[in-house]
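After the structure tokens below, expect a handful of questions from me.
The excerpt is restricted to a subset of chains, each kept in its original location.
Just so it is clear, A, B and C label the chains in written order, and each chain counts residues from 1 on its own.
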Amino acid sequence: MIRFENLSVKFSHTDAEYTAVDRVNLTINKGEFFGIVGASGAGKSTLVRTVNLLQKPTSGNVYINGENIVNYSGQKLRNLRLNIGMIFQHFNLISNATVYDNIAFALKASSTPVKEIQKRVPELLELVGLADKAELFPPSLSGGQKQRVAIARALANNPQILLCDEATSALDPDNTKEVIQTLRNIKNHYPITILFITHQMEVAKSLFDRIAVMEKGRLVEVAPSYTLFATPQSEAAKALISSDYKKAVPKKVLEQEKDLYMITYKEEGAFDPVISDVSRKFLNTDLSIIEGNIEYVQDKPIGRLLISLRTRDEKEKESVISYLHRKTFISRLDAE
Amino acid sequence: NDEGSKSAKADTVPEHIKVGVVPGPYKDLLKNHLTKVVESRGHKLDFVEFSDWVQPDSALDAGEIDANLFQHSIYLKAIVENQGLKLDEVINVPTLGLFAFSEKVKSLDELRDGALVALPNDAVNLSRALRFARDAGIITLKADKDDLKASIADIDKNPKHLNFVPMEAAQLPRSLDSTDLALVPGNYAYEAKLPFDKALAKEKVSEPIKLVVTVQSDRVNTVGAFLKDAVASREFTSSVNADPTYRDFAKPEWWPAN
Amino acid sequence: MSSQLLESTINILQNEFLKSIYETALMIGISFSLSLIFGLALGFVLYLTSGKTFFEKTISLNKTVSAFINIIRSIPFIILVVFSLPLTFILVGTKIGPIAASVPLSIAAIVFFARLVESALKEVDAGVIEAAIATGASHSLIIRNVLLVEAAPAIVRGITITFINLIGCSAMAGMVGGGGIGNLAIQYGYYRYETGVMIFTIVVLVVIVQLAQLTGDRIAKLLTH
């Protein structure tokens, strides 16, 4: 559906040249929820902006439905854009137009009949929970409200492709969930393809089919969400995903517990009562969960637990560990 | 169409005669003294005011007005030549000359070396002012090539190294405190109520520089004759003579003595 | 003011004032409306052709229009009046009177306002324009619903400035027999030392300008959010 081929974007300053996107190759399938994550300044926004040619690539190609669009212009480009909704990192609302008119604008862009606009705008406002703010102007809106207007505008034309640049960054968890639910519903209705930049890993987990990790303009990792969260490969992905337990768990606790192990459940064994089993098999070793997180990514559980082995029998410990080895990934945490 | 309307008009004297004027004493002259005369003869004068010296002629030539009064003979001749306009004068009227005023000196002889002399900047009055200065003996001009076009550059001898500054004529009376001498066209001096008797010198208003009533050449015998007749009438001249406003105006040669 | 002067003032005003008001209204009415329409259009042309955001390869068109505007703006108004006489005659069939005076006034006001419009459009936030472009909207929709709306307060301030400038310029309409209040002030106040007339007409001008400014400011404020 969308294919980046050796895509680079460079910016030049005075004499220096800065490569914001560096030879990216990537294919995004029709109907996919595709996430892009990466550190601030990694080039995510720049990459996504090439899809509707707001950013002309310096080199390389972008194929949409098999057609290379980098040289599109005029009516052809406009038709392309009519099918692509975009939510901007900075909202970019028309400040002297009401909320209603901001959304109506997108509908006018696609030559929607007035009657239908009058029907559709209230629907969209309802969708983002701003039915009572239709007549306000953007400067009177809160941050999250602005973002929701931007979301409504992007969805107005039932686009085939939706580009979201941190579309939920200004929203509280509740609203975020609603937006995600909305996007899911839309996806259930027709095969919209979504490219979604986010820093919110919660969002990434619950939304994406696959995720690309960017670092300094490069694509360093592309994987299904589950794989990425379960077994991140690149340093960049690890940095983004693993909440830093060493900092999260208080020093006092880390010092107190001598034998700390990090276990990560393998997908197959996720529903086995591992801790129950171990406790019964090895009576002299208590397993206490110190910190951890077990959740579902793409309907599959991902578990990561920091456990303390409190053993009264050093030899048994070995056996516990090797037993756990069979059921999970396990690694000793160096107290350091 | 343009031609057609012209010839149509050429036959008759319109009921409303449109006269181009520049606001000032000459408009008043017509308004206060000629209107009655014209009305008594079954016509009306409509004034079209202009604020410059080019448009009234071109408007007249185009037949947009029926006559004008703002220029003297020499100027008219030059215009006719330069622009190929088909205009003719029919009669001249009492006219104010130029006056030399000063707040700094009592006579022209007292002018210091390098004194600042202000003159009108429009071509008509500028050349007149230069001739006036020549006649007053403070400069000489180069062998007269074209009376109407004398400009600062045509000054030949300037023994006192006078510094000539051309400026808007209406500005001359207002700037007397900044100049040593100002050569002020009479109508502007008149409006500024400068005392004519305090003038250091007075232009001799020769016949060709008296203002003339002008019409299109092909209407000299209709509108032209009508206006000439009205102006030359006893009603008009005695009415003007009775008005003290026109005491200091130089009367045309044809003007009756009283 | 002595009663005699007062009488003269009243006399002149009775004869001339209504006519002058009418002439001014006519001249300003024509040239102001034309400058709004064509100045706005020309300002948009300048803006839309200036970068790569809207049209590509139009830099030469932009330069041509810009140079054309600059040429007109270079010409002293009095000479512009003369230069435009042939055009005036073709357009309105006469070279004198308030309607004829409206032609050079319109030309001057159009190019002047065009620059103000261009300047106002250049202040519109690039992100907002980009978002509009991203919807696939046609240029005309973006012009009407984004550029015009976002630049509206600045354009209204430009309209106020243009209007006030026109009032000033229209004083020179006397050149071609256009008359008007400004000319009244000049002819009577300046050339004829009728101070009463001058003061009165200037007060009228001040009131007009002040009203224009207040109206403009109020509208600009209403349009700013």
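Quick note on the criterion: a residue touches a chain if its C-beta (ideal position, glycine included) is under 8 Å from a C-beta of that chain, and two chains touch if they have at least 3 such contacts.
Treat the numbers as computed from the prediction; the structure is a model and nothing was measured.
Composition notes for this entry: the full complex, per chain label, is A x2, B x1, C x2.
Following the convention adopted for this analysis, only the chains that are shown with their structure count from here on.
Of all chain pairs, the one linked by the largest number of contacting C-beta pairs is A-C. Ranking every chain by how far its Cα centroid lies from the centroid of chain C, the top place goes to A.
Of all the chains shown, the one with its CA centroid nearest the global CA centroid is C. Here the spacing of chain A and chain C, counted between their Cα centres, is 54 Å. With centres defined as mean CA coordinates, chain C is found 35 Å away from chain B.
Once the centre of each chain is set as its mean CA position, chain A and chain B turn out to be 88 Å apart.
Across the assembly, chain C contributes no residue that touches 2 or more other chains.
For chain B, residues touching at least two other chains: there are none.
Only residues 52, 54, 73, 78-86, 88, 90, 92-97, 101, 105-106, 108-110, 137-140, 150, 153, 157 of chain A touch chain C when the two sit together in their complex.
Of all the residues in chain C, the ones that touch chain A in their complex are 56, 125, 127-128, 130-138, 141, 145-146, 149-150, 152-153, 223-225.
Contact residues of chain C toward chain B in the complex are 78, 82, 85, 89, 94-97, 172, 174-177, 179, 183, 186-188, 190-193.
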